[in-house]
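For this view, one protein chain was removed and the others were kept in their places.
And then chain A:
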Amino acid sequence: MSVFGGDSWGREAQYRKRRVDDLIIEGIDGCGYKKLPNGKLVCLLCPHHPVLDTPLMLSMHVKGSRHRAAESEQKERELSRQYQINKRIALADSSSTAVSSTSSEVRCGSTKTPLIEQVHKAASEILAGESPQCSTMDKSPDVRSDICYYKKENQSIAKSNATEVVAAPEVAFQQQLDYKNRRERELKLISAGWKRDAHGRWFKDENVEFDSDEEDPNVYLGQ
């Protein structure tokens, strides 16, 4: 006979204990701790992840000053991250609608090397999402086409990031596929022995043999 009455008080006592534990746990934020496979609990908020034996101990820990400090820090971090994300989304949205010509000019001005200049220009155009302005530029046609190709690619990347919020999922998927195809084609060219020069143009590796009538990727990719 036990003090709890009945024949098997052990089980009842266990239930009772579990109910108490549940009650204690209820008051604590669910994402702040984790139950380990051995039944112990670990606090996820504190930087050194203390392991606590029972829910009661966890509840005591949660009330502690150190934990509280860690908690507020965590919240702050979360907020700032949210802010950053919002900012970036906003930026991406605005860049797809209107060009901040000033910013691109500033960038062009700050750089000296022509290549970087070109790249920046191209990038800004891409960000602007407008029709290629490179036609107005004083460049040979194949270089231009090259840039156009580059631009398209980047555009698709940018878009695939940006349109996550706005565009329909099929379109995003399509674009991703496009990107994959393009990447695959590029890899094929590389494994066929083509190389890129500093201008991004394709040239033949001198150690590799080609068919005499092999198409120049600079030409057919440009179209």
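Here are a few things to note about the model shown:
Here, contacts are C-beta pairs under 8 Å (C-beta built on N, C-alpha and C of every residue); 3 or more make two chains touch, one makes a residue touch a chain; residues count from 1.
Rule of thumb we're sticking to: contacts and distances are computed from a predicted model.
Choosing from "Acyl carrier protein", "Spliceosome-associated protein 130 A", "Sorting nexin-2" or "Septin 9b", the protein name stored in UniProt for the chain missing from the display reads "Spliceosome-associated protein 130 A". The residue from A:91, A:190 or A:219 that touches the chain not shown here is A:190. Residue positions on chain A in contact with the hidden chain: 187, 190-193, 205, 207-213, in rising order.
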